Structures are given as C-alpha cells and as structure tokens.
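Next up is a structure, given as structure tokens.
Missing here: one protein chain of the complex. Every other protein chain is in place.
Let's look at chain A:
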C-alpha cells in the first residue's frame, strides 16, 4: 500500500472516531452527516427515474413507428423508417440496461446519475418528433425532423468529415503555436522585469483587440488564408495564456524562492522547478480561456476566407438553405469542442493532482 493510500484510508477513519467520542449518543449518524458531500441532491438518485426514462423512450419509439409522417412539400423523409427503428433499438437498450442494473450493483451506481437526463432527453425527442415529422407545427425549412439529421450524417458524411479534419488541423496549428508562445512570453515577462517593460505595453495595446477584427487585414497580409487563420487563432490563444502565465509567475510566493535559494538553487532551477510549477494552475486557466477564444476565431476565419472546415460548412449549408446540414454541423462542433475542453481538463487534473477541489468539467 502506498502512503497516499494510507492517508486516504486514515483520514476519514480518524474523523469518525473523533465524532464517536464527541457525540456519545449516535456516533454513526453524526459521522455520516459530516462525510456526506454538500449539495448532493438525493431526489435525483431516486430509482423512479429509471422507470421514467425507459417509459419515455419506449413511448418515443411507439410514436415514431406508429403515427404516420405528415407529408411536406418537397420530397419524402428518406430515413424516416431507419430513424424510427433507431429510436426503438435505443429504447430497448435502455430497458436492458435498467434490467441489468437491478442485478449488478456496480452498473447501478455507475448509471444512477444518467436517468434523469435520459428522461428529459426522451421528452425533448418526443416533442421534436411530434412538432416536426408527425404534425408539422413548426415552420418547415428551418425546423427539420430527427430523420433529416440522420440523412445529413448518412449522406453527407464525407464532406462533413473532411470539414472536421480541416478544422482540427487549423485549430491544432493555431492553438499549439499560440499556447506555446503565450507560455514562453508569460514566463519571460513574469521573470524578467526589463523584458516586461518592453512587452507589457504591446500586450496591453494589442491583446484586447478581438482577433476576428483583424481577419480582413490578416487575409491581406498573409500568403495563404490558412497561414492567416493560424496566425489569428494563435493570437487569440496567446493573449489569455500570456496574461495568466505572467500573473501566475509574478504571484509566486517569495518564500518559495527563499527556500530554494538557501538550498543552493540556481536561476534555472528557480524558473523551471519553482516558478513554473507554482504558476501552472494559472496557466491552465489561461489555456482554457485561450481554447474558447480559438474556437470562435476558427469558425469566423473559416466563414470568411478559409474555404474549408466546419465554419465553411455552416456557411455553405446556409447558402443552400440546407438547415438540417447546419444543425448537423453544429452538433458535431459541440461534441468536438466539448471533447477538446474535456481533454484539456484531463491533462490538467493529471498535472495538478496535488491540488484538491479543482472544478470538474
């Protein structure tokens, strides 16, 4: 057993025994109160949600298969049947999961948090299916039925996939350069006063300009629209990463340096083993903000000059009034961008394992 295991085990035990001594009446109840997480809503963990979720999704499958589609002006819903079958399969899968979690307590605890959301999602799909495919209550070209989304992914996936790859490539270059440069700039000006003297005014003057405002100029100056977009995404990332790395390095407790200096540390050690690790929590806030900024510049650049990527796809879809393609691209975007932020947080949690109580994404 490693020593952190020892700690993890000992601390709560200790607490319990202390309380047992203090409240001689009902020690077990006291200690459980103390150990329970604050704000944990127990009504969300009620088993009735399991039944509710399964029933809602079965209802969706029945409606989707049983109620005939209302014919709309142009063409038939090509994937209407497949979509309904998809709903049915999903409802069946949920029912199986519900049954399985009766028998497996591991599965039960794991899935306990999902059911309320699954219920709400099912209700959303029912209203969507009813108000579009079944009764056409919403204006037609703007609101497509679920089957239209299936059609987008089934028929247009090569173009969508290609756009996604292009977006990711652009983002990787831009964010990568911006984050690396931001980190280097932030550490440098946090460490060296004279460098800060020169860089600080530039940072204050140019940093707050939204990178999107520089788009037209960048397309004019750079040889290719790709390099212009890389530059602007890098700039948008650079600013928050620089500012937060800088403030992180500048805010390091001076006592940390005293300790290292009396132990014989040189300047290199002070920068790489003291200043940077101490500033890392700030750096990650900067990276998080930079990532958000880079998404919006990416999409704007793709809409304006780069003739590929998800932003361009959105523009293209709008031009052809292909609204379901637009929704399809937006959903892909949400999944990918959210996934990237999750990835960033996972890296942070690994590197900053020594911190506790960090925000979970």
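Assume a residue touches a chain if its C-beta (ideal position, glycine included) is under 8 Å from a C-beta of that chain, and two chains touch if they have at least 3 such contacts; residues count from 1.
Just so we're on the same page, contacts and distances are computed from a predicted model.
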Identity of the absent chain, which is to be given by its UniProt protein name, from "Sarcosine oxidase subunit delta", "ABC transporter ATP-binding protein", "2Fe-2S ferredoxin-type domain-containing protein" or "Helix-turn-helix domain-containing protein": "ABC transporter ATP-binding protein"
Touch with the omitted chain, as defined above, among A:210, A:277 or A:292: A:277
Hidden-chain contact residue, picked from the options A:105, A:194 or A:262: A:262
Contact footprint on chain A, counting only the chain that is left out: 2-4, 6-7, 11, 253, 255-256, 258-266, 269, 273-274, 277-278, 280, 352, 354-356
